[in-house]
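Below is a slice of the complex: some chains, not all, each in place.
Each chain gets a letter, A, B and C, in the order it is written, and its residues are counted from 1.
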Amino acid sequence: MARPDGRVPTQLRPVNIHRNWLRHAEGSALIEFGDTRVLCAATVEDGVPRWRRGTGEGWVTAEYAMLPRSTDTRGARESVRGKIGGRTHEISRLIGRSLRAVVDFKAMGEHTITLDCDVLQADGGTRTAAVTGAYVALADAMKHLRKRRKLKNNPLTGSVAAVSVGVVQGQPRLDLNYLEDSVADTDMNVVLTGDGKFVEVQGTAEGQGAAFDRELLNKLLDLASGGCEELTAIQKKALSE
Amino acid sequence: MARPDGRVPTQLRPVNIHRNWLRHAEGSALIEFGDTRVLCAATVEDGVPRWRRGTGEGWVTAEYAMLPRSTDTRGARESVRGKIGGRTHEISRLIGRSLRAVVDFKAMGEHTITLDCDVLQADGGTRTAAVTGAYVALADAMKHLRKRRKLKNNPLTGSVAAVSVGVVQGQPRLDLNYLEDSVADTDMNVVLTGDGKFVEVQGTAEGQGAAFDRELLNKLLDLASGGCEELTAIQKKALSE
Amino acid sequence: MARPDGRVPTQLRPVNIHRNWLRHAEGSALIEFGDTRVLCAATVEDGVPRWRRGTGEGWVTAEYAMLPRSTDTRGARESVRGKIGGRTHEISRLIGRSLRAVVDFKAMGEHTITLDCDVLQADGGTRTAAVTGAYVALADAMKHLRKRRKLKNNPLTGSVAAVSVGVVQGQPRLDLNYLEDSVADTDMNVVLTGDGKFVEVQGTAEGQGAAFDRELLNKLLDLASGGCEELTAIQKKALSE
């Protein structure tokens, strides 16, 4: 019942956030959850998408992608296949929604911030690392706008972090790596604000017989809340350096 | 605080299931959740996708789509735009996963069943109506296989149904229609098995300030469990006729 | 030489037109030619395509598609394949041209009406059912515009209906079903106005040796004229209810 990397069930992998890893982006972070490595870049642009023009409100969106050899087996590029897969779309939308939960669009004015989350290396939990790193890049992009006096107030009303939880061999565990993820019965991604409220709960019973009862659901939510609390502290520390 | 169609917060819309609405499909159901109308068709094919060949196990998958004028404003066809949007992918994947939770693939042998869920008219809750109707079509497709003596045992290990819950003006409500859905702070789609276990929990705080606490989450899960219990009874009745 | 469903050569299948089958569309009809079932929806939009702007004239166009399991064997979705097939294009264009033959674009003003014709179930003659049903949806969309006082005069200068004719085992027959269509030597789709003039004549000798002489062509045209006369009466009745 030991975890493959020796962690206890409630333990995160080592988390590192390299802020400003990129020179051109208005905010950026290379975030590591163990061997998972995601490069998050925030781009600030004047103006908003057509359907939002004239509202005086801003917009935040995200695009997620994996480099072809981020994984154990090379995957074909989505640009070469000519279309974006369902999983990519789903995760891009999740990241965008998660960040928008802590943005006051009125305070942001008609600017758009795009978060590019590119997985350089994958070992499970790429979407939760992406949300967690993207928040840091977003915070720096907001600082960039304020420094240039394009915004009066900080549009961020809080922070967000995300973590995966799952059930492996009957045991609820925090922050699954790829090995654990691939054998988990239940897989849940949870996004929480810095003050402990839920932004997203996406739990899935993987395969026949894995449906879970209310008690187990509660245990998983407890695990996730604890994990995000730790991640929030790490984000804060990175942003204060 | 009254609901636009006069329902109490714990009340489903009228649900109708027209079994065998199609002549060619091995199983089919036209399901209505109020004005939401989804045509679910099950197609049985010999063989399985390449990555599953030789395992002796079957496969169940789903495709969701909306007719261009199912909605209030006409939407461009995805075939004309040349690509499938993120929302379509996400829902197709959700339906497939939900159904697979109650299928014993070994008992199914190397057959593939595809569930086509086409929204003829939309008024909120199209994805939950699709899951609920697709289960009925799937059950009939399994009967079709057993009648033709292609299967010894019933591969279905249970049933699934789905319902949406949400918070409108602070009030948790069951089975939102479009009007309610468009103003809800929190939107949650829940898939449960017939014996009350969770298959999918997808909760999202819609927009800034909507993050929800644990207590509210619990209320929403209670509502969803009650709604799916009713839907399960309706499915059973439809399949027994 | 008997027809598979017992009809005489000059006999249509039972035709049903369910007007206003959809709640959102400005006009709609679920039309049945026997087991062929096509859902026709008319969408009214202000404005016209770019190349027509400023002319003061309206536009009518159509899109045809088949649900994947409308047919005996499931067909891949065109949205999934990422492109629209030649047959789909050809039929969409035919429907649009046919309807435009009875529209006075000046009287219509700069509005666009799009007819979506989605085949829910196919048993031969889907394109002719689509033209015939689309006319009914179009007529209702025009009424919708007049009721809202957006048009002074009725832009419809007549009605259109369509039917297939073909030669099976040497015998000219009206309104072929799928079984007949698949063995026919000659296949012809004819669109006529309510006063018996030709809008489209599309006759094809299917395969080697099937080329037809002038006498046979004349017989087929007679059959088609008779069939469309009946369809015109059915349309009128539906629209008067």
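Methods note: contacts are C-beta pairs under 8 Å (C-beta built on N, C-alpha and C of every residue); 3 or more make two chains touch, one makes a residue touch a chain.
Just so we're clear, the structure is a prediction, and the values are computed from it rather than from any experiment.
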Full complex stoichiometry in copies [only 3 chains shown in place]: 6
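The working rule: only the chains that are shown with their structure count from here on.
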Farthest-lying chain, centroid of Cα atoms versus that of chain A: C
Centre-of-Cα separation between chain C and chain A, whole angstrom: 50
Rounded Å distance between chain A and chain B, as computed from the means of their C-alpha atoms: 27
Between chain C and chain B, distance of the C-alpha-averaged centres to the nearest whole Å: 33
Sequence positions of chain B contacting 2 or more other chains: 83-84
List of chain C residues in touch with chain B within their complex: 22-25, 28, 35, 39, 41, 43, 45, 63, 65, 67-72, 74, 77-80, 82-84, 88, 114, 116, 118, 120-121, 123
Touch list for chain B against partner chain A, complex: 83-87, 89-90, 92-93, 97, 100-105, 157-158, 188, 192-193, 196-214, 217, 221
